[in-house]
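Quick one: the structure is below, questions incoming.
Taken from a larger complex, these chains appear in their original positions, while the remainder are omitted.
Chain IDs A and B follow the sequence of writing; residue 1 opens each chain.
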Amino acid sequence: MEFTAKQIADLIQGRVEGDENAVINSFAKIEEGKPGAISFLSNPKYTHFIYDTQSSVVLVNEDVELEKPVKATLIRVKNAYECVAKLLQLYQSMMPKKTGISPLAFISEKATIGKDCYIAPFVYIGDGVTIGDNCTIYPNVTIYDGCKIGNRVTIHAGAVIGADGFGFAPNGEGYDKIPQIGIVVIEDDVEIGANTCVDRSTMGATVIHKGVKLDNLIQIAHNCEVGENTVMSAQVGLAGSTKIGAWCMAGGQAGFSGHIHIADKTFIGAQAGVIGNTKGGEKLLGAPAIDAKEYMRASAIFRRLPDIYREIGQLKKQIEELKKE
Amino acid sequence: MEFTAKQIADLIQGRVEGDENAVINSFAKIEEGKPGAISFLSNPKYTHFIYDTQSSVVLVNEDVELEKPVKATLIRVKNAYECVAKLLQLYQSMMPKKTGISPLAFISEKATIGKDCYIAPFVYIGDGVTIGDNCTIYPNVTIYDGCKIGNRVTIHAGAVIGADGFGFAPNGEGYDKIPQIGIVVIEDDVEIGANTCVDRSTMGATVIHKGVKLDNLIQIAHNCEVGENTVMSAQVGLAGSTKIGAWCMAGGQAGFSGHIHIADKTFIGAQAGVIGNTKGGEKLLGAPAIDAKEYMRASAIFRRLPDIYREIGQLKKQIEELKKE
């Protein structure tokens, strides 16, 4: 498939600067541009690449001011990132889509699968599981008995939905296992990353609400709830019974104590350790997590602690001397 | 199956407050109660839910004092958490149990499997592996050649037992792999979480002792030993050759340096980074890990570091002025 700069510009309501007949047939990162490719510039950190990129066409925001001429044809748009997303979606919609249930998957006879799903080889779907329409389940995913998956859900390879929550009661000699008789509910439009684990509830359900996006290697413990459209980066961990609100964001490797409530639109930085409730709207960092700006300011002083310690010693001495006088 | 409050109370030596003929047929979290369900109250944080829960029956500790009447029938017991565990165990013992070896599992001809095991589809069991009696191996688990699994062991989906330990010796141009010819030994009554990895030893064995419970996504490196009845939350990581004692607890995302000895009954908080030996009985937090209370106290001051820095500057000035005088 080939398109001209003009055709692309018309599609995304952009304005061509340069050769409107420039032909593109592929996508490339701006720093790895090649003739025939379309690239985009959105992160200002990468602006210097625009002057030398080998790509034929570059999508760029209207307000980016350039300091010297560029070789590539530019398409000026309001939001280059959104436009490239649209083009990629268009591109992907023209590709053949995988559908159907692999004969190499194990689907319990007591499971229900909706319409137009793709279920890959080596997927295990247990008794009583229900899966909605238009779901994509990649290879080696395990969905334990009784879990409920909504519509348009994507689950990447190796993810485990519905393993037992981690509950053991000490009995003196060892532990009694607390049976985990609940389930996992995953609502519509959720995406679950590779090797991510969502544990079943002790009773009731662990719930991943509509529109949630979980990256890879995340741990969602039993009895947790993740609110609508919340996004979590890789390796985040939630301890049991914690409830996260809607439209929250959690950076990579962040951790949450059990039995806490995170209000809507809380932003938790990478590696933060959240140990208490939030009111919503906070940006948190550190462990235990505090206001992100406060954390960064305190961290800047942290490395000077040896100096501070020394100075206090000197101040003490000086005061002693003054007192003698 | 239906039971009356009286029947349940008799079973767990409780005392009924309210309608002893109240009928229950399911379990529910106290905050999600519904008619016909039995709930429990153990964590004091949830006490306020008892007044309005829709559940028909609530298990509650003898010593909980209530401030107003409750709708539900109460069963007073010594330890509500233990009692609900017992009821859940009873409930689960009445459910059909999965057994047998799935024809979709791969079991080496040179492996030995004990009695009454459940081995799910897409489980891989290598040459020379031995598995004891009454084990449950969930889908997509991989057990490499030569590993030894005890009795009553549960391994959740996606776990990997016996992958090569991480050993490479630099040779100038790259690395020579150090072959990992040891095995993994998992003793009786161990539970291993989903997608957790226990690496084989360079020589000898990586050992998970009797009664250990590992949550999901944990890394146990080569040559490690985890002592009896130690419990680790999700995403904990142990570097190579570290030995953990008995009855220890490690919170989520905690990390341990290599070649250290953690004595019995050490409690390591979430996200801690333990870099040295412990004597046993400590509660540790932070990275590098220190006494947990000390860490929390120091953390409370940490956020005031910018103020401290400013104040020291002011003190210096004031002392200079005093000196001049």
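To be clear about the criterion, a contact is a pair of C-beta atoms (placed from the backbone, for glycine too) under 8 Å apart; a residue touches a chain by one contact, two chains touch by 3 or more.
These figures come from a predicted structure and were not determined experimentally.
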Full complex, copies of the single sequence (shown: 2): 3
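To be clear about the criterion, only the chains that are shown with their structure count from here on.
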Gap in Å, rounded to a whole number, between the CA centres of chain B and chain A: 25
Chain B-facing residues of chain A, complex: 106, 122, 124, 140, 142, 144, 158, 160, 163-164, 166-169, 174-179, 181, 195, 197, 199, 201-204, 217, 219, 221, 223, 235, 237, 239, 253, 255, 257, 259, 271, 273, 286-288, 290, 294-295, 297-298, 300-302, 304-305, 308, 311-312, 315, 318-319, 322
Contacting residues of chain B [partner chain A, same complex]: 27-29, 32, 43, 45, 81-82, 84-85, 88-89, 91-92, 102, 104, 120-122, 138-140, 154, 156-158, 189, 191, 193-195, 210-211, 213, 215-217, 228-229, 231, 233-235, 252-253, 270-271, 296, 299, 302-306, 308-309, 312, 315-316, 319, 322-323
